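Partial complex: the chains shown occupy the same locations as in the complete assembly.
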Amino acid sequence: MAASLTLHPDRALPLDREQRAVAREIYGQTAHLPLICMHGHVEAEVLASNTAFADPARLLVTPDHYVTRMLVSQGIAPETLGVRRVDGGPTETDSRAIWKTFCANWKLYRGTPSRYWLEHELVEVFGVDQVPSAESADALYDRISERIAEPGFRPQQLLDTFNIELISTTDPAGSDLAHHAGLARQGLGERVVPTFRPDAVVHLDRPSWRDDVAALAKVSGTGTGDYAGFLDALRERRAAFAAAGGLATDHGHLLADTTPLEPAEAAAIYDQALAGTVTADQAARFAAHMLYVFAGMSCDDGLVMQIHPGVLRDHHAGIAAKHGPDVGFDIPFAAEFTTALRPMLQTYGHDPRFRAILFTLDETVYSRELAPLAGAYPSLRLGAPWWFLDTPGGMQRFRETAVDTAGFYNTSGFVDDTRAFASIPARHDLSRRVDAGFLARLVLEHRLNLDEATETAVDLAYNLPKIAYQRRI
Amino acid sequence: MAASLTLHPDRALPLDREQRAVAREIYGQTAHLPLICMHGHVEAEVLASNTAFADPARLLVTPDHYVTRMLVSQGIAPETLGVRRVDGGPTETDSRAIWKTFCANWKLYRGTPSRYWLEHELVEVFGVDQVPSAESADALYDRISERIAEPGFRPQQLLDTFNIELISTTDPAGSDLAHHAGLARQGLGERVVPTFRPDAVVHLDRPSWRDDVAALAKVSGTGTGDYAGFLDALRERRAAFAAAGGLATDHGHLLADTTPLEPAEAAAIYDQALAGTVTADQAARFAAHMLYVFAGMSCDDGLVMQIHPGVLRDHHAGIAAKHGPDVGFDIPFAAEFTTALRPMLQTYGHDPRFRAILFTLDETVYSRELAPLAGAYPSLRLGAPWWFLDTPGGMQRFRETAVDTAGFYNTSGFVDDTRAFASIPARHDLSRRVDAGFLARLVLEHRLNLDEATETAVDLAYNLPKIAYQRRI
């Protein structure tokens, strides 16, 4: 089978001919805009070291839990895909074999965004012209390997190729930001910026908490032996992140609860955590408290706060014990925002210094909670659909259920949640196509004129993410 | 910028050409039907006094929290929009300045129903032909002001202009219905009717409760010093509302809970409320109990019961303290119906004297709870999408998720939830367009024939609201 792989110029545009024609016109105005990538999972080290990617499997399969979990769901063990072991057990090291397994199961991705992104990457980024299959696997492997070896395919060169104006990494509170310092020395300090993610030190009952808080103390030069020191250390790091160009913080919590504690209680719980006697309930209340505290710090230092609750991480303990976190076994559940965010919003919701961007994996909250909140509070922006939801249908449903009440201008514009560096252009391109289709419908239903629709499309693709995160146009 | 503002005859109809042609044919049969307006927020006083509206800002901007909250969400303070202060602070009184702020931010309404309604009003009601903008604001202000000054633009005259056959106001239990008496003297007693809304006296922990229950005692001539007297006073007012043409009651509750209390416990909680010692939990249980009690009263007096739970009112205490309620800071949350309504339905669900209409701001309950309930219990009708949900998309999703199980004939037909009097025709017109589009799809998918679709459209626009509320065709 040597079926040929091509990208149709109208892919992911609406199928109605008239709507497609209008969408094409709108998309034509956004297709070539620079990319603003405010929530990536590309490692700063990859960009700072600028070494060549290893091979097709290590670039496109193994690190992308969207891709591996689909194979796992059909009975293929993670270790056969090269997924790292944290238990010391063996994992497949033959990248060509991993690649072949992936190609042989191409059928499983039908209808998924992974399929869409991968097709885009294979054709646009790697110049592949054959459909993946067991038969074509070796040829594709060779083609991609060649491409990876080209000097123009180094990570920093791809920033230009991909037209990335600004990209944010995600870094723990305890990071020394050495790679960002390196990037700054290479003249990339304003183009590649860190995001402050303190999850590891605010969830007191995580097994690694004491190590993480010790790392925070070390890097900040601030004792974390008590709660006051802990807050000081966090403030020091936030300042360091801001100095390194950071624009935002990122908070993955089980719940969106922002109920503050009395400082004395927070301090006492913190002490218990240090003593190893904290309870799960105390840890949950402390995490909620810290969201409230971070909102206050955001008012002081201007870092934009990203909040995304509602995922039960490491759903399967066996997988976590064998492979560690972030391998596709984080499962969403319903988490509410209306009452949970209220304490934070009572205090900071109308503070002009405060900005929070809200993300969810539960589509039901768009029309019920998030659009009404973002459509009322000046401090809030509704983030883009994300993770499981940045799909053609997911992005369309987001617009359909959020714009009615929030409008377009209380949303963040497109924010990618990339795992695989090479998928960034595909993700932005898809979002521009889907938004063009949505706006074309409004035009043809005589609810917007074409000029308005085009201006809105440009705002969603480019201006709104800058406004949301940089707080300037 | 003097961009011209027009209304396309096919606006909000489906974009597919064939579907649009069928929809146009169906819509042609409903476009001119009289309006039945069973859940309005137009004040009886406005209609009874029949004085001219003040000015464009006081007619279209300031009183419409859909409009003001969008501006607030982008950092414009409510007081600069003339929103009333309850704290004694200053508020903008220059209506022309308010109007200009609104026009200058026209862009924010893109894609929202406010934009759709306002365009309809500006063109159809006020004869405006320019797009709102900072530049056109003064010209529009003058044009609308002229129109408002015309004798034909008085509220009572607009009842005719708008083709309103029946309109219901919303009135507290303690209302003396004086304005309705005035309307009756002017021959409008059957056209403008009151709706009995007892929320203020059943939520025992509201700060104003004792004042409100005293007002109830006074107007009803019935002592409310104990629970039995309270019930008698409510019965007296319901009878007075019915005598004034009232057809329905309206109940905004945090939850849909209808669990009854033993009368002795209800009486004891009531006494505690009078003594100022009621707890939040007791108040919640009393409110649930009263829904059950009101269902029984509905069996006796025939008033149709409207229930709408699931909104956390006055989400921001600071806004409420400064501006009072109903200024755009009521935020929905998930509230379930299946178990909550069960006590009431066990007793009254099959009683032929009982009729309840259920509203929600949580779209997820349409297919999961409300359609199955309304598709089984003869006493229930599923209300129209409402508040945040009476949008083109919201109304379409309602049909898509409710009709499967409830059919069309267990729904209430269109019920507007208007804030701004001048928006009433736009709201009804939009709903007729969306329903025509939905029915056209069924015709083209060969699931209904055109005659059935047209008859259904007429029923949804006109007959079903009369059947639902008047209980006759």
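Each chain gets a letter, A and B, in the order it is written, and its residues are counted from 1.
The criterion applied here is as follows: a residue touches a chain if its C-beta (ideal position, glycine included) is under 8 Å from a C-beta of that chain, and two chains touch if they have at least 3 such contacts.
A quick note: this is a predicted structure, and the numbers were derived from the prediction, not measured.
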May I ask how many copies the whole complex comprises, since the file places only 2 of them? 3
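Note that only the chains that are shown with their structure count from here on.
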With chain centres defined as C-alpha means, what is the inter-centre distance between subunit A and subunit B in Å? 40
Residue ranges of subunit B touching subunit A (in the complex, touch as defined): 7-8, 10-17, 69-70, 72-75, 107-113, 115-116, 312, 315-319, 328-329, 331-334, 361-364, 388-389, 391-394, 397
Inside the complex, what are the residues of subunit A that reach subunit B? 16, 18-19, 334, 336, 338-339, 342, 345-346, 349-350, 352, 364, 367-369, 371-378, 380, 399-401, 403-410, 441-442, 444-448, 452, 456
